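Got a structure for you, written out below as structure tokens; questions coming shortly.
Only a single protein chain was left out; the remaining protein chains are all shown in position.
After this line comes chain A, so read on.
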């Protein structure tokens, strides 16, 4: 089951099977083959952003959230990082196992509704299917969303010198989930920070406008996966200073204990921005004024060297920031 972690193996599987035959993207400005957070379709002089995500998460309830909150936040954020911070409508498709406890289902529905209120996102269509016992492990939720972008911010438009900003501390979501799933007790309050950040990104775009060149949602493959992908697609290098990346002590500690690199841990409710140098300060100020952006930090910049790679300045030397792999295979002897 190494194909679900979102790294190279997933890219290979998807490009070899699921996207083959869908190369014709019609008149989409950003399509399936771009592997971005969502698609962009021209409608008149507007740009319609569409995205869909199917959520399976083990466990479905975790500290700081549940699959319902995750399903709404994930899709809202995918729209928002494409530039569509105002959600025109969401659809929700729920598949549950026949014996799934009603009370849990209600909790999930409630947190979906609550996340929608937070994101100011109306659910405009829904569908529910029940499958036989054992035909599915509990519950799966698909959400799709549409929005309109004035200015599209794909993950492939970084230019050298663009400042790289993260909007929040990283790693909480992935670590909280892992601890819950594996029954590991860290003696620390590790909570997922899963949340819709379209309001935060709306504030960013209001100040930064066209100077915001790229945005991305560092979900399954963590900060390292997202930055490497941005560097590859934008054909730039990215330089990051280790000590500037915001990470909480609890995440660092838990990562140390498990031997996990916070840069490789999944996030929800965090965004990475590429901003032209002149707009970096105003954008940072706007982020820090917002309750969801008080930990925002400029962590580095795009460079015209080391194309496709992320160079991490560790203070004692420079090394490449590694992407998470399908298997955790150490490289050191």
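Just so it is clear, contacts are C-beta pairs under 8 Å (C-beta built on N, C-alpha and C of every residue); 3 or more make two chains touch, one makes a residue touch a chain; residues count from 1.
The definition used in the following text is that contacts and distances are computed from a predicted model.
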Match the chain absent from this complex view to the correct UniProt protein name in "Peptide/nickel transport system permease protein", "Carbamoyltransferase", "Oligopeptide ABC transporter ATP-binding protein" or "Methytransferase partner Trm112". "Carbamoyltransferase"
Would you indicate which residue among A:163, A:286 or A:311 is in contact with the undisplayed chain? A:311
Can you say which of A:91, A:295 or A:325 touches the chain missing from this structure? A:325
Touch rule applied to chain A and the missing chain gives residues 2, 8, 178, 182-187, 256-260, 305-306, 311, 316-320, 322-323, 325-333
